[in-house]
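Yeah, one chain of the complex is gone here, protein chain that is, but the others are all in their spots.
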Amino acid sequence: MQVGFIGLGNMGSGMAANVLRNGHHVVVYNRSPGKADALIGQGAQAAGCIADACRGDAVITMLANDAAVDSVVFASGGVLDSLAPGGLHISCSTISVELSERMARAHAQAGQRFVAAPVFGRPDAAAAGKLFVVAAGAASALDSALPLFEAIGQRTFVVSETPQVANLVKLSGNFLIACVIESLGEAMALVGKAGVDRHQYLDLLTSTMFSAPIYRIYGGLIADGAFEPAGFAAPLGLKDIKLALAAAEELRVPLPLASLLRDRLLRLLAQGDEELDWSAISQLAAEDAGTAAG
Amino acid sequence: MQVGFIGLGNMGSGMAANVLRNGHHVVVYNRSPGKADALIGQGAQAAGCIADACRGDAVITMLANDAAVDSVVFASGGVLDSLAPGGLHISCSTISVELSERMARAHAQAGQRFVAAPVFGRPDAAAAGKLFVVAAGAASALDSALPLFEAIGQRTFVVSETPQVANLVKLSGNFLIACVIESLGEAMALVGKAGVDRHQYLDLLTSTMFSAPIYRIYGGLIADGAFEPAGFAAPLGLKDIKLALAAAEELRVPLPLASLLRDRLLRLLAQGDEELDWSAISQLAAEDAGTAAG
Amino acid sequence: MQVGFIGLGNMGSGMAANVLRNGHHVVVYNRSPGKADALIGQGAQAAGCIADACRGDAVITMLANDAAVDSVVFASGGVLDSLAPGGLHISCSTISVELSERMARAHAQAGQRFVAAPVFGRPDAAAAGKLFVVAAGAASALDSALPLFEAIGQRTFVVSETPQVANLVKLSGNFLIACVIESLGEAMALVGKAGVDRHQYLDLLTSTMFSAPIYRIYGGLIADGAFEPAGFAAPLGLKDIKLALAAAEELRVPLPLASLLRDRLLRLLAQGDEELDWSAISQLAAEDAGTAAG
Partner (left out) sequence: MQVGFIGLGNMGSGMAANVLRNGHHVVVYNRSPGKADALIGQGAQAAGCIADACRGDAVITMLANDAAVDSVVFASGGVLDSLAPGGLHISCSTISVELSERMARAHAQAGQRFVAAPVFGRPDAAAAGKLFVVAAGAASALDSALPLFEAIGQRTFVVSETPQVANLVKLSGNFLIACVIESLGEAMALVGKAGVDRHQYLDLLTSTMFSAPIYRIYGGLIADGAFEPAGFAAPLGLKDIKLALAAAEELRVPLPLASLLRDRLLRLLAQGDEELDWSAISQLAAEDAGTAAG
């Protein structure tokens, strides 16, 4: 396929490389042009502007947040302006349900096709082509996107015909991760104050009922008290919990755990800890217990 | 070893059978005597009273709650009265930290030895000798208990020299399970209201970051809306969350998630649903979202 | 003074009448023109457009929400376009801190003056000129506004030189009212389930430590279970709690009670009860207790 790729950050560069590796022709675009060099070395073509990345069968966007996506898509000369009728936009960014819905509407009005396909996985999984893709959109659009999903991910989950539902599912996943962090933070504050070794405790949990990667990864960070450098910084965590709450509010679904997580993240940031990993909220439980960190 | 076994419920009968199977001589006691018959058929000896079960090297108690353990241990003619000096009591029940501490003190004063060894696992794991044992006590007492732990469990985690710490760890584990239930309940209420199929959603979660048995088991119950018959009834769930809160209060550790779980379980029981599995609290999130169950 | 008045709803019409009654010359504007008739009968002059209401010494806006204020102020031909240099805009609406800040900036850039002056009190207090005015802005602007505050209110509280701080104080007041509602709802669910008469209970409270109007008014509604017609409808309540949370988030102040109130209001609205007074959240506590309403 002829594919444009916009957004070459930690995640996007790995994803674009895998699209390339799978035999597709890739035109890459990034605001800061240096980021494209490695990919160009691997055979990608450089786009001078967004429009140049929109001339193929599909364009993938993988950007940091709503503002970046909004600007790349809706600005003059953006994706919406540039894509041909019938052209396909695949949005992989973790963004609000509201923006995804707005893009779906705009693309439909312009006679273009739109698929939301946020991904689960960290930069190493992106580089290895081992992401999990959560996709939603019209069946025919999803069919067209399939070879690209196979290039970037190890498995694709189609969750709905309505694109923004994929974004909701992605946000709900991040919400569930934050719940794991908070629950481990409270449990470790408790047993830690009773003198139990946190690493041994974590080993017990992950050897038994909680043998999932998420408990191992975040449990390790919490037991170590190792929140820098951030894998996923607290302000991003707050952003995602807020997006989950906003989507839930739109649907009128109270999420008491998300409210609690929001308050925790806000408290962490009120202490000025912008640089910490979002799992640092686990320390607040220890703080409330009057015990220093981990 | 010569072992007494008191408490032949769903868990205890499987555990006692495995002790027997491992070549130990077992004297079994249960308040309702019929429960001992199968084990006697397998070679166990029947105890006419608690004292009869306390004449060997060790006595294991596996009872439903604090009241049962308190009575079996502290009543006249109970374990405390009957155990010889140096005798070993292994308490496997899920009970309060406070009662465990009280037993540790009383046994020490009587020149007896005490190990707390609550277990993780359901009746089928008990029957298969595949429990996880969380043990705490003096090193020499734990050494003596080891062959019995090997008989009932697939792995033993020694967490402290202070017996009641094992009970705290056990309660913290049940707290973590309840957190999984609540978080899945909220997430499914959210994506469910947006039209996502709950089973497909669960498959997505457990195929990716949440690939732990606990997500599979409870996620399945929640997606099915199948809360009867109860694997672990709501009143027992409330009891355990209350014991966790009581232990945390004694240590002065606030657990906001446990407070929320307590309120959820209380609300479920206020509706009169005593017979439901504790995972039925997941339906409250759906109820709050104005969507019916399952 | 020569005063424009924009927004003649339940609150605004009473306020404008009092400005008129105090001897000022008032030019009134409302989108739906019929609303101005009574005031014109009392001597007010009709404005054909927003600009007509902006030609005097000051213009007061009293509108329903952010969207209405935003449009009246920022639209082409709006207040910002129409006010002369040095002209004074007094914003009495209950709006977001963010919009108030944006207006302050825009007016300053246009060489105009801006005062935020939200009010406490219901329509009857507005009609009687008995509102409480919470004002913030530059001292000289506040001085100019003083005769108008005296016309509409029984007392003015100047809280800051920064206009939007008055909006924050107003939102915090509504937050405190909602806390009273929730706490009374829970307390009445508790004593009500024990058979205490709710009206007698309320009498006890308001005769002793809780002898404030807010306990009498809302306690009465809750004891009666009388939530229709709404004095302040649940969607407006949710809006204000959300504005308080948004302002608090901007300042990085976690407000766990506001989070709980948001979830309560969301749950009420998920049941479809758009028409109810916001004090109907008190029934959720009774619902959770398994007891029907009041």
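The first chain written gets the first letter, and so on, giving A, B and C; residue counts start at 1 in each chain.
Here, a contact is a pair of C-beta atoms (placed from the backbone, for glycine too) under 8 Å apart; a residue touches a chain by one contact, two chains touch by 3 or more.
Keep in mind it's a predicted model, so treat the numbers as computed, not measured.
A.B. asks: Touch as defined at the start, partner being the missing chain; which of C:Phe114, C:Phe175 or C:Trp278 qualifies?
C.D. replies: C:Phe175
A.B. asks: Thinking of the whole complex, not just what is shown, which of C:Met1, C:Ala64, C:Ala127 or C:Val196 touches the missing chain?
C.D. replies: Missing-chain contact among the listed residues: C:Val196.
A.B. asks: Pick out the residues on chain C that sit against the missing chain.
C.D. replies: Interface residues of chain C facing the absent chain: 120, 132, 134, 155, 157, 159-160, 162, 165, 168-169, 172-173, 175-177, 179-180, 182-184, 186-187, 189-191, 193-197, 200-201, 203-205, 207-215, 244, 247-248, 251-258, 260, 285, 288-290.
A.B. asks: What residues on chain A make contact with the chain left out of this view?
C.D. replies: Touching the chain left out of view, chain A contributes residues 263, 266-267, 270-272, 288-290.
A.B. asks: Just the residue numbers, please: which parts of chain B touch the chain that's not shown?
C.D. replies: Its contact residues with the unshown chain are 242, 248-249, 252-256, 259-260, 262-264, 266-267, 269-270.
The rule is short, and it goes like this: only the chains that are shown with their structure count from here on.
A.B. asks: Which chain has its C-alpha centroid at the greatest distance from the C-alpha centroid of chain B?
C.D. replies: In terms of C-alpha centroids, the chain at the greatest distance from chain B is C.
A.B. asks: What chain lies closest to the overall centre, CA atoms only?
C.D. replies: Chain closest to the assembly's C-alpha mean: A.
A.B. asks: On a C-alpha centroid basis, what's the spacing between chain B and chain C, in Å?
C.D. replies: Roughly 54 Å, centre to centre.
A.B. asks: Which chain B residues touch at least two other chains?
C.D. replies: If we look for residues of chain B contacting two or more partner chains, we find 288-290.
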